[in-house]
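Removed: one protein chain of the complex. Kept in place: all other protein chains.
Letters A and B mark the chains in the order given here, with residues in each chain numbered from 1 onward.
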Amino acid sequence: MKAIWRIAKATFHEALRHRFLNGILIFAILIIGSSWAFTYLQPGAELKMLVDVGLGAIRFFGMLIAIFVGVRLIPDEIEKQTIHTVLAKPVTRGQFLLGKFFGGVATVFTNVALMGIAFGGVYMIKAPEFREILPEKGTMISMEFMGPNIAKAIGLTFMELFVLTGIAVVASVIFSWVLASIFSFFIYFVGQTADFLRELASPEHGADTASTIIFGVLYRILPHFEIFDIRESIMKDNFVPWSLLGNVTAQAMIYIVVVLMLGYLFFNEREM
Amino acid sequence: MRLSRSYKAIILIILATLIVGSIPLDNNIRYRRLVLGMKQPMPLTKIVDFDPTALTGVMIGAILGGFREVAAAMMWAKVHTLWSTGKGTWFDALYVMRTVTVLDPHWIEPWRITSWHMAYNLYVETDDAKQRAILLDKAIDCLKEGISWNPEEIHLYMDLAWIYFDKLDDYEKAAKWFRATLQMEHPAHIDRMIAHAYEQLPDIPKALDWYDYCLKRNPNDPIAKGATLTIRERYLPAWRLLEAGDYEGALALLNQYLEVDPSDVIGRHVRAHILEEAGRLEEAYDAWQQMSDSSALDDLARRKAAELGTALGKDVAPVATQVLRQQRPDQMTPLRRSEKR
Partner (left out) sequence: MEGNPVGLIDLSLDVEEGQIFGLVGPNGSGKTTTLKLLLGLVFPTSGSGEIFGYPLGSLSYKERIGFVPEGPYFYDHLNAVELLRFYGSLFGMGGTEMEDRIEYLLKVVGMWDRRERKTGNYSRGMLQRIALAQALINDPDLILMDEPTAGLDPIGAIQIREVIRRLRDEGNTIFICSHLLKEMELLCDSVAILNRGVVCRQGSMEELLAGEDSRYLASFRRLDEDSRQQLQSLAEQIEVKGEQYLATFADQQSAAAAGIAMIEQGAELVEIAAQRLTLEDVFIEAVGGIPE
């Protein structure tokens, strides 16, 4: 455990110093900080736009950070051969993989938390202003659960990005980091519309046996990233039950375990 | 150290168990998201079936993730440019509009304007009944999809009801969608619109019931007052005779009024309706045809004339609502027994 912790810590400290990463973070915070400026695009739905742009930016830039961090963690070590000195010590490949993953997750967490804090600040300043104009415009958005729902949405974004980081790390063990980036983006996008695969696999939709099997298996194997998106509930101001968050978190944990085990199988066979 | 084959097999078994074991959890999450309204209410495959261009929106949405709304807003600005400058075809603008509704389904304006463009502006661009039927069909689907995303948005129900009323002359469906707004805070004219729809159908007793309802809500409603008096005086007696099977009596009563006010649209509709019910189809056809010829706005008369003409073996041009009723019977109220020929 100590080896995993030390590797994670070193990974985290090194990743935080990455210029490209810092560039993305600064840009993201600028976008989030100015998210209220986008509200003029949809008059009458200012609050919705503010929340959409803020949470959307956190998710979008978080995704970029998770993939960028994830795919470089292990290839960088192999390229610079620092992995040789670490694996020459009493450290298993599994511990190394986990250490890198947790280091990556900590980096993603920190970046997303900073974006979340930035958005929280903007929301607290601008939301009361937009709230005042709501009744005049006759919009359907009430405000009862919005604050807590935003916090829950950010929490689920953490989970989503942890899964994505795992996928990126594991992909980088199997492919080159460039290919791993493309692969991770692909999985993320397909995962966002996983329901589409399910529909394509449905005989009710007229799928033949081959399509049912292929799309059905794909649907089961691919992570369903849409389960982390609760913006619908925020827009409708529905209470998001804790039990649902618990289930989604459990599902995220299963995804992470599956991905890391798969990564372990490949990483353990890899020659360096 | 390398893993032995047996260890690898154990890991693979654990992996498979986790994937299969998580199916109930996944199903539970899916179900709960559906119940809580977090899931897309309309299956993607269905949306794409309705309109393949919607796939563009799905793709852009997936790629942009969080910036769907900003992209939608920017594309909407593009729609205005396309529409107002006349650059590109109107159908180009339609595709962009459809993409906007997919990108940001909670933005009400694109649903309303897209359907309005289809049912009105693009509708008059063509004389082809089939094309018009497609446009009306898509306009209805567009609003229905908009309602599925935004079930509390009254304007979408009102727009849908109005298209049924004004463009499809399906007054039963119009009344149904107007009625759907009653549980919400709604403007007073909606109550009258329901009555008016039944008046147009024509279903005189129901129309009267709804005008009574309007007067209960607002005893000083001058329109409801006037309409109630007119119905009771002009149409109700004839309608009662129609219900009793006395077609001649009913026609005689109505004709008295129509001699005084030959432009009374509802009266003429009721008269043609009585002729149909009496089985005097040639006369009914002539009545509808006359109304159609005398008023460009009387879509009901045009559709009735086309349907009756076709049934009677006359050489008549089809109308859009007739085509739509044949192609998408689920979109419109089925014809009543007396209308089926």
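Throughout what follows, a contact is a pair of C-beta atoms (placed from the backbone, for glycine too) under 8 Å apart; a residue touches a chain by one contact, two chains touch by 3 or more.
Remember, predicted model here, so these are calculated numbers, not experimental data.
Chemist: What shown chains does the left-out chain touch?
Modeler: Hidden chain contacts in the full assembly come out as A, B.
Chemist: Using the definition of touch stated at the top, determine which of A:Val91, A:Leu114, A:Ile174 or A:Met261 touches the missing chain.
Modeler: Per the contact definition at the top, the residue touching the missing chain is A:Val91.
Chemist: In the full complex, which residues of subunit B touch the absent chain?
Modeler: 1-2
Chemist: Spell out, residue by residue, where the missing chain touches subunit A.
Modeler: Contacting residues on subunit A, toward the hidden partner: 2-3, 6-7, 10, 13-14, 17, 80-82, 84-92, 271-272.
We adopt the following convention: only the chains that are shown with their structure count from here on.
Chemist: Centre to centre, by mean C-alpha position, how many angstrom separate subunit A and subunit B?
Modeler: 40
Chemist: Spell out the part of subunit B that touches subunit A in their complex, as residue ranges.
Modeler: 2-3, 8, 11-12, 14-15, 18-19, 21-23, 25-26, 28-30, 32-33, 36-40, 43-45, 58, 61-70, 73-74, 76-77, 104, 106-107, 150, 152-153
Chemist: Spell out the residues on subunit A that touch subunit B in their complex, using ranges where they run on.
Modeler: These residues of subunit A touch subunit B: 38, 41-42, 45, 48-49, 52-53, 55-60, 63, 140, 189, 192-193, 195-196, 199-200, 205, 220-221, 224, 226-227, 229-230, 232-233, 235-236, 238, 240-241, 244, 247-248, 250-251, 254, 257-258, 261-262, 264-265, 268-269.
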